[in-house]
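Only a single protein chain was left out; the remaining protein chains are all shown in position.
Every chain is named by a letter (A and B) in the order it is written, and numbering of its residues begins at 1.
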Amino acid sequence: MSLGLDVLTILAVCAGAFFFLAGTVGLLRFPDALCRLHALTKADNLGLGLIVLGLLFQVEGPFAALKLISVWLLTLLAGATVTQLIARTARPGGTPE
Amino acid sequence: MAFDTGLAVLVLGVAVWTITARDTFAAVVGFVAFGLLLALVWVRLAAPDVALTEAAIGSGVTGGLLLGAHTHLRRTETAAAGELPGAALRLAAAVLCAMVSAGLAAIVLLLPEPAPTLAPQVAANIATTGLGNPVTAVLMAYRAVDTLLETVVLLLALLGIWSLAPDRVWGGFPGPHHDADPQGVLTFAAQLLVPVGILVGVHIIWDGSVAPGGEFQAATILAAMWILAAMVGLVDAPPVSRRWLRILLVAGPAVFFAIGLAGFAMAGAFLAYPPPYAKLLILTIEIPLTLSIAATLALLVAGPPERAPQR
Partner (left out) sequence: MADFLLAAAGFVLAMVALGLVRILRGPGDADRIMAAQLLGTGGIAALLLLVEAMSVPAAVDVALILALLAAFVSVAFVKGAARTEADGA
């Protein structure tokens, strides 16, 4: 049982790390600020979600798991709204107001 | 170990970049990034309370303060970038910084092994305070007078900032007026984040007696959430001459001081707690103190009054 959970953790964390790698490659290679923002937000948040999923198999007790999930939800929430704001700053001649 | 070396190199790299950045805005971004990475370092050193404080105050609130400074300095920035200090001055600064760094490194590396510590005595006597977190026990019971003096220092800093106001706006509204766009993304972001932030702040102060946390970290989160709401225009800062605001600022330290004086009657010394009531007294101090520090930090970042009070 514990070996199965460990295998699941390793798979999920590796997948999350892969998405972080993809996001960073996009960050380094994309030509435009808006494209870089796109790569940063989508790929990195997905990577974080997969890592949280992997860690869920390792924690003890429901409250610890709930706390991990709430960290992930908060990051998603903050990321989605803040990215909109940054994009409006990056838009040529654009301010958020 | 490889991870520690990589983290240290990253932190140092960001620090060097921040110092050498030409643009003040870039430097502020670098400073905030440095603070957030330093929180990771503290967790690696198994000091979660310090990590909480670093992320909240060292990075968040100080970043807000520096950003306010950047906004004020914007007009003079091009002129200031044109003038570089002379080579002799820069050499003197470099030598001084190197000496301070060498001194700090020497102190840390020459510590006797094992380093002298009071941790065993803290752990042995913590049962009398009724707390489970040794850091909170040190802050609120063993060295409570230091915490009381820290809050007074914060109030003095606030007085210093208020004294920067020109005479015609004395006692007025701090900071510029922000217009709220009810359909805008900024407003939506604030409406989502502020309630969550308040909840997290309450969790940190409540949990602070048994887990990492405490009133300074919780107060910083509450202050940051208030500043967020003010930045998007959802709330406006009250004029600093309002009585209720001043009572809120002073209430925390006043309660702290009163309980300290009562310690003479109850247990024989200033800020001594009788053991059966220790945890109750500490909670009674912590809650008004958190609110006062939150108001103080929020007003510190809001700055000196800029608009005249309407009276």
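Quick note on the criterion: a residue touches a chain if its C-beta (ideal position, glycine included) is under 8 Å from a C-beta of that chain, and two chains touch if they have at least 3 such contacts.
Computed from a prediction, not measured in an experiment: that's the story for all the values here.
Among the residues B:I126, B:A189 or B:A302, only B:A189 touches the chain that is left out of the figure. For the chain missing from the display, the contacting residue among B:G60, B:G130 or B:G172 is B:G60, taking the whole complex into account.
Summarising the interface, chain A meets the missing chain with residues 6, 9-10, 13-14, 16-17, 20-21, 23-24, 27-28, 33, 36-37, 40-41, 44-45, 47-48, 51-52, 55, 58-60, 64, 67-68, 70-71, 74-75, 78-79, 81-83, 85-86, 88-90, 95-97. Within the complete assembly, residues 2-3, 6-7, 10, 13-14, 17, 25-26, 28-30, 32-33, 36-37, 39-40, 43-44, 46, 48, 51-52, 55-56, 59-60, 63-64, 67, 70-71, 74-75, 186, 189-190, 193, 196-197, 200, 203-204, 207, 211-213, 217, 221, 224-225, 227-228, 231-232 of chain B touch the chain that is not shown.
Methods note: only the chains that are shown with their structure count from here on.
With centres defined as mean CA coordinates, chain B is found 28 Å away from chain A. Residues 179, 181, 184-186, 188-189, 192-193, 196 of chain B touch chain A in their complex. On the side of chain A, the complex with chain B involves touching residues 74, 77-78, 81-82, 84-85, 88, 96-97.
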